[in-house]
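Single-structure report; data block below.
With one protein chain removed, the remaining protein chains of the complex are shown where they sit.
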Amino acid sequence: MGITLEQAQKAVQAAHQKALAMGVKMNIAVVDAGANLTAFARMDDAWLGSLDISIKKAKTARFFDMPTGDLGKASQPGGPLYNIEHSNGGLITFPGGIPIKDGSGTIIGAIGVSGSTVEDDHEVAEAGRQAVAGQ
Amino acid sequence: MGITLEQAQKAVQAAHQKALAMGVKMNIAVVDAGANLTAFARMDDAWLGSLDISIKKAKTARFFDMPTGDLGKASQPGGPLYNIEHSNGGLITFPGGIPIKDGSGTIIGAIGVSGSTVEDDHEVAEAGRQAVAGQ
Amino acid sequence: MGITLEQAQKAVQAAHQKALAMGVKMNIAVVDAGANLTAFARMDDAWLGSLDISIKKAKTARFFDMPTGDLGKASQPGGPLYNIEHSNGGLITFPGGIPIKDGSGTIIGAIGVSGSTVEDDHEVAEAGRQAVAGQ
Partner (left out) sequence: MGITLEQAQKAVQAAHQKALAMGVKMNIAVVDAGANLTAFARMDDAWLGSLDISIKKAKTARFFDMPTGDLGKASQPGGPLYNIEHSNGGLITFPGGIPIKDGSGTIIGAIGVSGSTVEDDHEVAEAGRQAVAGQ
């Protein structure tokens, strides 16, 4: 459904290369249009706790078709979606998850990255996304 | 228990019609007085993540016999029910879930809607509720 | 993904009519090609425990693209898939879940029924499937 394994592995590889260049240790997950895990890589010595977070970021980005950080802005105390994280078996709503679109703008999957600061996570996810977006 | 399948389907249909009129794509769930799912409809291309949220909204509204948004006011940091969302396998406490009462004021079930802004979600849920309330 | 809400509701309605004709009380669930719940109906006074079973039957039929009873033959003690039911958050592998194909033979979703004997469950599910298959 949506992204192919070849595309998903290309996204993981690009994110991996970016992480190596930045000197960070990441968990990198790509899900398809059905939010099913399609490709995954855990860099040596990356945080153990980031494994689950990377997968949840990718799923969250596809569940709501937006970057995870955007959802997090609305889920703060007093915000309209406060504590939405309790749905779908657990969401992660800080940056590091980004939808992936094909050339026609259709969402074909999403990438989620976790292992460093949320800024780093997002930057690595973005590198993965760009490697396959618009195809 | 409480709402009949005929009533539940009438509520789903009314909410569905309202959503079509508003141009939004919703997941619509109705539970009975025992908080058991009774009728459900997922509009084509509605957010994947809203499926679980719509059911949790309907259950939450019946679990505490109040609109989900009312519960959310009390679950904020510093509030009396802070993080109540951790109970019952996950609650959703922002607007979009509303109890349904019969003609005598007895709660017979609840409706939960998710797929757009919380204001839209509530409006669509309200349309479903009105189609069967007071009967 | 796959089956439309209109098709899913048509399948639920046909299964419901069949159940009424047979004098049985059923829970009827239809999932799309991504195994996401798309339409659901719980007949008045149907077994409470059958709600979850009907949804799990529909999901199981799509997870492995075969009638649930076929999977159950392989999951018996000594069989090649013994205790496969522990995967995917819980499978149901006795009859009552059937994949739904379109006119080209592509699986577009599945229907799951629970509330009576497994023979009755399967017969009602089959009525729902036939109402939309091949379209």
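Every chain is named by a letter (A, B and C) in the order it is written, and numbering of its residues begins at 1.
The rule is simple: a contact is a pair of C-beta atoms (placed from the backbone, for glycine too) under 8 Å apart; a residue touches a chain by one contact, two chains touch by 3 or more.
Predicted model only: the values in this text are computed from it and were never measured.
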item	value
Displayed partners of the chain not shown (whole complex)	A, C
Full-complex contact with the absent chain, from C:S87, C:T117 or C:Q135	C:S87
Hidden partner interface residues of chain C, rising order	34-35, 60, 62-65, 77-78, 80-84, 86-89, 91
Positions on chain A where the hidden chain makes contact	4-5, 8-9, 32, 34, 36-44, 48, 51
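We take it that only the chains that are shown with their structure count from here on.
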item	value
Turn needed to bring chain A onto chain B - CA fit, degrees, nearest 5	95
Copy pair chain A, chain C: interface residue numbering same or different (half cut)	same
Chain A and chain B: spacing of chain centres that average the CA atoms, whole Å	29
Distance between chain centroids, defined by C-alpha means - chain A, chain C (Å)	32
Per-residue multi-chain contacts in chain A, two or more chains	34-35
